[in-house]
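What follows is a structure written as structure tokens; I'll ask about it next.
Only a single protein chain was left out; the remaining protein chains are all shown in position.
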Amino acid sequence: MAKSKFEYVRDFEADDTCLPNCWIVVRLDGRNFHRFSEQHEFKKPNDDRALQLMTKCAQTVMQELEDITIAYGQSDEYSFVFKKKSRWFKRRASKFMTHVVSQFSSSYVFYWKDYFKDQQLLYPPGFDGRIVLYPSNQNLKDYLSWRQADCHINNLYNTVFWMLVQRSGLTPVQAQDRLQVNEVTTKKIKLPKEAEEKEVEVTRIRTKVVPLHCDIIGDQFWEEYPEILADDS
Amino acid sequence: MAKSKFEYVRDFEADDTCLPNCWIVVRLDGRNFHRFSEQHEFKKPNDDRALQLMTKCAQTVMQELEDITIAYGQSDEYSFVFKKKSRWFKRRASKFMTHVVSQFSSSYVFYWKDYFKDQQLLYPPGFDGRIVLYPSNQNLKDYLSWRQADCHINNLYNTVFWMLVQRSGLTPVQAQDRLQVNEVTTKKIKLPKEAEEKEVEVTRIRTKVVPLHCDIIGDQFWEEYPEILADDS
Amino acid sequence: MAKSKFEYVRDFEADDTCLPNCWIVVRLDGRNFHRFSEQHEFKKPNDDRALQLMTKCAQTVMQELEDITIAYGQSDEYSFVFKKKSRWFKRRASKFMTHVVSQFSSSYVFYWKDYFKDQQLLYPPGFDGRIVLYPSNQNLKDYLSWRQADCHINNLYNTVFWMLVQRSGLTPVQAQDRLQVNEVTTKKIKLPKEAEEKEVEVTRIRTKVVPLHCDIIGDQFWEEYPEILADDS
Partner (left out) sequence: MAKSKFEYVRDFEADDTCLPNCWIVVRLDGRNFHRFSEQHEFKKPNDDRALQLMTKCAQTVMQELEDITIAYGQSDEYSFVFKKKSRWFKRRASKFMTHVVSQFSSSYVFYWKDYFKDQQLLYPPGFDGRIVLYPSNQNLKDYLSWRQADCHINNLYNTVFWMLVQRSGLTPVQAQDRLQVNEVTTKKIKLPKEAEEKEVEVTRIRTKVVPLHCDIIGDQFWEEYPEILADDS
């Protein structure tokens, strides 16, 4: 069994080390979650069980993997931020990406029944992931603000859309048309407090991983938790 | 909610398109599966339930994702080969890697009970993944041969090791010592047929995904299934 | 003089190894050569001295650097093909790119006077470079055919354009308009033999580096010189 004859194929693997001294962000997204949420009868616009399960999975990822300082999630996506100085797996990009999505995906199935009770999981769901580097603290804050602003806009749209469908009796197509016409007006709508509270999920470490619901676009959050960006954290 | 102010952060995402006209291989490995197999009382040297579950997950990956022409697995690892001409997700490396490990990981938990029955899954397992490109058919065959040769050597070692422990009453340390002394002799040992049959797991598509157990190092396999390497497959 | 304190900065250099078993092509282009050719009074459409100087530089590159099997040039660009199996500088992309453009650029100034005689070189010219990998022989042939087809079209256009300006007395703007109107007709024009002969420059090695002028799109060239693509060449 000539092993050595074939081993040259190892040289084809490329080095994918992340640039040192940069924040490493892995963001995952559900695959075909529009269909998945319909088939599993998610409540609209926000399903508490689904959001809580997502956050449980994010907590598991942060407990199992090393050097994650903060995670931010909404709907079917979650971002994980690894420390600038992390040397985990020699900063190989593929390791960061695949460990995050793998742990998240297996946790999603494992903890499903804790949140969905009698609602059966019909098939194993999929998530994809990507990796992005941010050199400065400001770049990282702006990344998280970008996700939160995006989340807020989506939440706003969905909340009004489902009000029109559920309370005003419009069809989905009619609701969509109405929202396009009134795009400017819509942006001025004040969300009901309950919608806002479901809006964001932030988890972070002090000694343990805890979920938070708060604004991360302004300065207040970062002043309150300086350890998140601490150089030696 | 100034969204545009933050959107510049999208430009930090790097392009990771795979070189065209190359075979794309994604290989995944179990994380800490030594511990995992002990805690879940896997039979040694090979646990049929675990091998069959791995193959079920590989079949699911091949059914759910596009353009996978062959997969090869052993123990807690599995390799998936995407077609040379695949244009799936514009050949972005992160998409290939994360979709494979995500679907595999969620399937592992989802189908666990079908193979392990009353043996409870204690926690969600993790898998990592990597991606490698192979320009020629010969390179790809040599990659698969490398994995099969590696599998055979490990299987041989494990089979003899556990015989010494289970039948000859040696302690694990004694068995290890014995095998080091007799490295040459060990290589000449003929494996019992039952061990060999558990050795390899190959799945492939004709119209459906089927598991096979056969030698892929020689030419016979490739002559029998020319469609695996077919340029337009 | 604490040297070690600073040496961590070496870790920021990324690995840029080229995938094994692929043809490595480095193509260079003159920087602002439109301006350069005017200031140095190049004859239009083709300046023999400039073409011969380009080819002399390409020969020098092929003699000084290792593993280049063929080079193809036109106008102010030149492509160099390194062997599939080359292990030169561990296949680091930056080494291939920069050595080629550096040797070419210094040679351009060094040999200028041999071709331009009393015509003074007014300033040191610049060239940029890029690197591309091609997995199969067909991909490589198609790359070279792409450059030759591009060259032929440019040469055709320039030859007719300058005929209109030099012999028919049109202004450059008028000539440009006329060519746009008659695009289809233009493509049918048969180039004068002298224009065609100046069209392409191919250099290659047998034991020494020689310039050739011939068609490389058809099969004949490749059948005549099989050693160019020979696996072990």
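When the chains are written out, they are named A, B and C in that same order, and each has its own residue count from 1.
In the analysis below, contacts are C-beta pairs under 8 Å (C-beta built on N, C-alpha and C of every residue); 3 or more make two chains touch, one makes a residue touch a chain.
Note that the structure is predicted; figures quoted are calculated from it, not measured.
Of C:Thr17, C:Asn139, C:Asn158 or C:Gln176, it is C:Asn139 that touches the chain left out of the display.
Only one of C:His40, C:Lys84 or C:His99 touches the absent chain when the whole complex is considered: C:His99. The omitted chain makes contact with chain C at the following residues, 1-3, 5-10, 12-14, 28, 31, 60, 64, 94-95, 97-99, 101-111, 121, 123-134, 139, 142-143, 145-146, 149-150, 152-153, 187.
Residues touching the missing chain, restricted to chain A, are 19-22, 133-136, 139 (touch as defined at the top).
Looking at chain B, the residues touching the absent chain are 11-12, 14-15, 17, 19-21.
In this text, only the chains that are shown with their structure count from here on.
Counting every residue number used by either copy at the chain A-chain B contact, over half are found in both chains. Chain B and chain C have CA centres that are 45 Å apart.
The distance from the centre of chain A to the centre of chain C, each centre being the mean of the chain's C-alpha atoms, comes to 48 Å. Separating the centre of chain A from that of chain B, both taken as means of CA atoms, is a distance of 28 Å. Looking at chain B, residues 133-134, 139 sit in touch with two or more other chains.
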